[in-house]
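Each remark here refers to the structure printed beneath this line.
As you look at this complex, bear in mind that one protein chain is not there, while each of the others sits in place.
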Amino acid sequence: MNEILLAAAGLIVAAVAVGLARILRGPADVDRLMAVQLLGTGGIAALLLTAYATAVPGVDDVALGLALLAAFATMAFLNHLDAGEGGAEL
Amino acid sequence: MSFLADLVSLAAIGAGVFFFIAGTVGLLRFPDSLTRLHALSKADNLGLGLIVLGLIPRAENPLAAFKLVVVWALVLLSGASTAQLIGRALRRGRE
Partner (left out) sequence: MSVLPLLDVGLALLVVAVATWTMAARDLFASVLGYVAYGLLLALVWVRLHAPDIGLTEAAVGGGVTGVLLVTAGKRLDALKAATSGAAPRLRVKILAGALSALVAGALAFVVASLPTPAPSLAPQAAAAAAGPGAGLGNPITAVLISYRAFDTMLEKIVLALAVLGIWSVGADAAWGGAPAPLRKARPDGAMVLLAQILAPIGALIGVHIFWVGADAPGGAFQGGALLAAMWMVAMMARLVEAPRIGSRALRLALISGPAVFLAVGLAGIAMAGSFFAFPPAFAKALILFIETFMVLSVAVALPMMVAGPPEGGQEP
């Protein structure tokens, strides 16, 4: 069973890694942002799967931290993009 | 009982992996940013949700299971609101 969990983690990491090609290609900054967000979620999933397969203690707290910060980078980058457009739409 | 639990785990994790792969394919192949956003939210919400669902039967204690659910809930919250924000940013850019 543990092998299957690890294989699942491997597949997810591989999938989101391929998705990172969007960082390379863009074309819009928003597309790059989405690729990083997918990596974050996929990373959390892979982390949980490997944690349950290998029984490393404390990993659920790392996943908790990653989940908290999932929106963090996105918020910051959107602030940057909005400012770049001069977009104070009131 | 444990056989049944394993079966649930397998089915849910398999489906979760499928959604991650589907999300990636969508992110790479869909023609514009809004449709890519659609693909991303499937992977975020369903993919991680199904993985969490598959791991819950394997949690050692209720607290560990609860943490899994909290992780998913946080990602749901973040995913839903950032999708809104990204969508709005895209729309503004187009007008």
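We call the chains A and B, going by the order they appear; numbering starts again at 1 in every chain.
Keep in mind that, in the parts below, a residue touches a chain if its C-beta (ideal position, glycine included) is under 8 Å from a C-beta of that chain, and two chains touch if they have at least 3 such contacts.
Since we're looking at a predicted model, the values are computed, not measured.
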Positions on subunit A contacted by the hidden chain, ascending: 3, 6-7, 9-10, 13-14, 17, 20, 23-24, 26, 29, 32-33, 35-36, 39-40, 43, 46-47, 50-51, 54, 56-59, 61-62, 64-66, 68-69, 71-73, 75-80, 82-84, 87-90
Where the missing chain touches subunit B, by residue: 74, 77-78, 81-82, 84-85, 88
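Keep in mind that, in the parts below, only the chains that are shown with their structure count from here on.
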Averaged-CA centre spacing for the pair subunit B and subunit A, given as whole angstrom: 11
Of subunit B, residues touching subunit A in the complex: 6, 9-10, 13-14, 16-17, 20-21, 23-24, 27-28, 33, 36-37, 40, 43-44, 47-48, 51-52, 55, 58, 64, 67-68, 70-72, 74-75, 77-79, 81-82, 85-86, 89-90, 92-93
Partner subunit B, residues of subunit A touching it in the complex: 1, 4-5, 8, 11-12, 15-16, 18-19, 21-22, 28, 30-31, 33-35, 37-38, 41-42, 44-45, 48-49, 52, 60-61, 63-64, 67-68, 70-71, 74-75, 78, 81-82, 85, 87, 89
